[in-house]
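One protein chain is absent from this view; the other protein chains keep their places.
Chains: A and B, in written order; residue numbering restarts at 1 for each.
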Amino acid sequence: MRNYLLRRVLQMVVLLVFVTGLIYFVLNLFPGGPFDFLAFSSDPRDADPMAIQRLEALLGIDKPWYERYFTWFLGVLHGDFGTSWVMAVGIPVGDLLGQRIGNTLTLSITATVISLTIGLAIGIWSAVKQYSLSDNIATAFSFAGQSMPTFWLGLMLIIVFAVRLKWLPAGDIYTPGKADDVGDRVIHLILPVAVLSLIQIALWSRFVRSSMLEVLRQDFLRTARAKGVAERLVLGKHALRNALIPVITIVGLDIPNIFSGAVVTESIFNWPGMGKLYLDSVLRHDIPVSMGVLAVIAFLVIASNLLADVLYAVVDPRIRYD
Amino acid sequence: MATADALPIGRAAEIIESAEIGQWGAVWRRLRRHRFAVLGAVVLGLFTAIAVLAPVIAPAGYDEQDLLRRYLTPSAQNLLGTDDLGRDVLTRLLYGARISLTVAFTATLVATIAGAALGAVAGYLGGWTEVVLMRLADIMLSLPQLPILIILSAALGPSLQTIVVVLVVFGWMGVARLTHGSVLALRHREFTEAARALGGGAVHNIVRHMLPNALAPIIVAATLGLGNRVILEATLSFLGLGINPPTPSWGNMLQNAQGYIWSEPWLAVYPGACIFLTVLAVNFLGDGLRDALDPRLKI
Partner (left out) sequence: MALLEVKDLRTVFHTSEGLVTAVDGVTFSVEAGRALGIVGESGCGKSVTSLSVMRLIAPPGRIEGGSIAFDGRDLLALSDDEMRKIRGKSIAMIFQEPMTSLNPVLTVGAQIAEAVTTHEKVDDARAKDRAVEMLEKVGVSLARQRFDAYPHELSGGMRQRIMIAMALVCDPRILIADEPTTALDVTIQAQILELLKALAAERHLSLMLITHDLGVIAEMADDVVVMYAGEIVESAPVLALFDAPAHPYTRGLLGSIPTLRTGKSEKLTVISGSVPNPLFYPGGCRFEPRCTSALPLCRERHPALARAPDGRLVRCFLYDETVRAVDPALLPVAREQRAAAAAAATAAAAAMAAAEPS
């Protein structure tokens, strides 16, 4: 199994280098750099092309894109993501990432835990009570969730709960002045987590349901019943263990997507996380920051794929990699 | 004279006939019985008609501003009221349908054709072509779509063409994998031998004989992909990386409305509802198609 995983990591790294390289290339085709603001400066000397050239040489951005990409990549391997060009000039990107990552993790992890718990419960219930009223409601909910754009759901929830009812805040991570108030932070967490979770629950419950249905048809459940095993164990021990196997893989592979869902959510709720950082950096052409976030995402993709593979081999004794 | 190991022409043709799917009538019947799928098809058709006829049926121009008549609630003249620049909301929704659906349909069409072609080639030729293409598809599928779409759209400059391009670049993989699997399964079955005996070239073989069998899952994937793309375009426009104002897209209308949720919250309801209803309709239709094309998969 070790060989298999090693091969997988190598493959992914190679292709991710390819993808990030491509993105870097595309980004650099287009105008926009850290010294654009000089063109608008009131002092005509600032716009002097020679001066700009020297500044660019200092930053190393006069070199061809592939050299810059290579430098950047090596830097990333050492944990150095470069410095911000626009948003926080001179500040190392690594610092910016470090500040924001905690907020995104809070949001994502909370949403994942809630979605998984509720999604499992609904999926299992729906499968066991197939075609019942609750199953049909769950199916309707799942369709609605798949069809709903995150940002619209977010705006609607804000309108209902913050604007109309005034029960919950419309955004931000805490009320000014209450930075240390855990309760306040939790209240601010509710709506963003709700948005992320509702849609994730809709997707996952459907998947759990179909996996469970698949298992419920299997012969070995009949054997368990013939042995006299109680029904709750037939479902909870025999059926569930089998049904969870594909679910684990899917959840593992979905981890990077939870992050990308956060991009929109953080934007609506003004949540200072990596998603919002990313969006702002893209809109303002701060390439080092954008690439920094992408590097983190790339790492997440590799890690979650590996995690999914490993978990899969662990829970399913039929799988042996060689 | 036929050699000992060549199939006689008549028998070869027979084998091909009997292997090709000829049950579209049965599929149609099953689809008609699926009430939600029919509903979905009707709603989708409605939105498509609106999109096509927008310039004809819209009560006003989508960019007609009237700063004296801003934020009006629904009235006879403006059935859904006016927005922050006095533009008629209904008109903008109609044109929004036009834009959003054009993007989604175009991207889906191109991505599906490209994906099917790539998948078929990979499956048929095998070897390095297959390995490279399918690995590429796998990796691209494992990447989170949105962040990359965001950065590519920003780099290429937000516009309708950009969105279609990026959606295609990131949309071919699903269909490619399906087609690849299908072609792979059929590559060694007897009716391929039969087709070869009839002397068809590789392309002819793929197009006439293998694709029809892969068609069912491709149709389902394309339909469901359509819904996905409507949401993606809306998301990108919402973030300012898609269709730019003043051209209305449901996504950028929502972005606009975001600034007014405290004073005119209803402006945010309509465009989002349109997206929701369209995608819901597409998903119902896709689900119905999946059941109709392969009732064994009833889930």
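Keep this in mind: a residue touches a chain if its C-beta (ideal position, glycine included) is under 8 Å from a C-beta of that chain, and two chains touch if they have at least 3 such contacts.
No experiment lies behind these values; they were computed from the predicted model shown.
The missing chain, though absent from the view, touches A when the full complex is examined.
Note on the undisplayed chain: of the listed residues A:Pro64, A:Gly79 or A:Pro317, the one touching it is A:Pro317. By the touch rule set out above, subunit A reaches the unshown chain at residues 218-220, 222-230, 238, 241-242, 245, 315-318.
Assume only the chains that are shown with their structure count from here on.
Centre-to-centre separation of subunit A and subunit B, using mean CA positions: 24 Å.
Within the complex formed with subunit A, the residues of subunit B that make contact are 135-136, 139-140, 142-148, 150-152, 154-157, 227, 231, 234-235, 238-241, 254, 257-258, 261-262, 265, 268-269, 271-273, 275-276, 279-280, 282-284, 287, 299. Contact residues on subunit A toward subunit B in their complex (touch as defined above): 11-12, 15-16, 19, 23, 26-27, 29-30, 143-144, 146-152, 155-156, 158-159, 163-164, 170, 209-210, 213, 253, 256-257, 259-261, 263-264, 267-268, 278-279, 282-283, 285, 290, 293-294, 297, 301, 305.
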